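Here is the structure we will look at, set down as structure tokens.
All protein chains but one are shown in place.
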Amino acid sequence: MRLKLINSKRALIIYLEGEIDHHSVIALRENMDKEIKRTTARTFILDLSGITFMDSSGIGMIMGRYKLISMMNGSVIISCASDRIGKLLRMSGVDKLVKMCETEDAALNMAEEG
Amino acid sequence: MRLKLINSKRALIIYLEGEIDHHSVIALRENMDKEIKRTTARTFILDLSGITFMDSSGIGMIMGRYKLISMMNGSVIISCASDRIGKLLRMSGVDKLVKMCETEDAALNMAEEG
Amino acid sequence: MDNYIKVEIMSRSDNERLSRSIAAAFALSSDPTLEEINEIKTAVSEAVTNAIIHGYEDSEGIVCMECASCANVITIKISDTGKGIENIDQAMEPLYTGKPDSERTGLGFTIMQTFMDSVEVQSKKGEGTTVTMTKKIGTN
Partner (left out) sequence: MDNYIKVEIMSRSDNERLSRSIAAAFALSSDPTLEEINEIKTAVSEAVTNAIIHGYEDSEGIVCMECASCANVITIKISDTGKGIENIDQAMEPLYTGKPDSERTGLGFTIMQTFMDSVEVQSKKGEGTTVTMTKKIGTN
């Protein structure tokens, strides 16, 4: 996980990396929640371009973060999901809750508008 | 396996590729012997730069080709062996029978001299 | 039958990755596309994760994975001797999860069914669960 805070837009880009499954999600969830709770950002962009594998545990993790961030009145944008991950996100209905963008720039433009 | 015939030097460069074990060696041996028997080349340069794995079946295969080529009065040069494959070749004494070069150019220079 | 392996794996969450790597390595000799490999990996990951967290409820146990290939069909059977499933039809319903308090989505079986050609579940309460999946390689 790498982070980039875009102060001008109060947006935090969270770059997720590697394989996301029930095992790796445990540490990832903890790290993300810590950052989500202490940042000044209001828009959270989850950049999935570095994800090489993801199963339903990843979907659960994204939904969980969506709930936490919504509770804090923040919003979530998913960017750079591969075709396969896009399919999983649609299957689970995450795409109905969360905005999805193909590029980081598009996500940042949305952050500005929102 | 890819081949390059350098007519001016009567040298045939044989580029070996992928994983060499007891399984893959079966087809490889057959292909190599066919080419060795029909070519006009006298010097055979085995380029190992494309080998990603090799065990003692590969050593046996190289020794077998050395014997065949020697019987036909040809000579063998090994080029571009990785550190690990170099170790295997020294363990087996192949380096005593066959000239070893670090680059293709060095191998071709040797072919000219020989 | 063309080829067959049987693997017994400890029910540790870091072995989810190992299991799907093994299934992918087995499938390789059927010359699948990258997409097909990824679909197999995802389905295996779902079934093995279920065995670990639902079957054994994170306690120690052995997950067994058998892979067989016959012509261009790959069959993967994943079994545990854990607590079993009482109502299989309900368990397979999309979005049903027996662990609503965790971040489970209830989509494991749905994903297996989407990515594989067939999914069959056998289970008996207290005795364990076997999931058998097949996939034809080279159709898309």
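Letters A, B and C mark the chains as written, and numbering starts fresh at 1 in each.
The rule is simple: a residue touches a chain if its C-beta (ideal position, glycine included) is under 8 Å from a C-beta of that chain, and two chains touch if they have at least 3 such contacts.
From a predicted model like this one, the values you see are computed outputs, not experimental measurements.
Shown chains touched by the hidden one, complex as a whole: B, C. If you put the hidden chain back, the residue from C:N3, C:T33, C:S102 or C:S118 that touches it is C:N3. Only one of B:D21, B:E35 or B:D95 touches the chain withheld from this view, namely B:D21.
Those residues of chain B that touch the chain absent from the view are 19, 21-23, 25-26, 29, 53-57, 59-61, 63-64, 84, 87-88, 91-92.
Residues of chain C in touch with the missing chain: 3-10, 12, 14-15, 18, 21-22, 25-26, 28-29.
Just so it is clear, only the chains that are shown with their structure count from here on.
For the pair chain B and chain C, the distance between mean C-alpha positions equals 44 Å. Separation between the centroids of chain A and chain B, computed from CA atoms only, is 52 Å. Computed centre separation for the pair chain A/chain C is 27 angstrom, with centres defined by C-alpha atoms.
With touch defined as above, chain C holds no residue shared between interfaces to two or more other chains. For chain B, no residue reaches two or more other chains under the stated contact definition.
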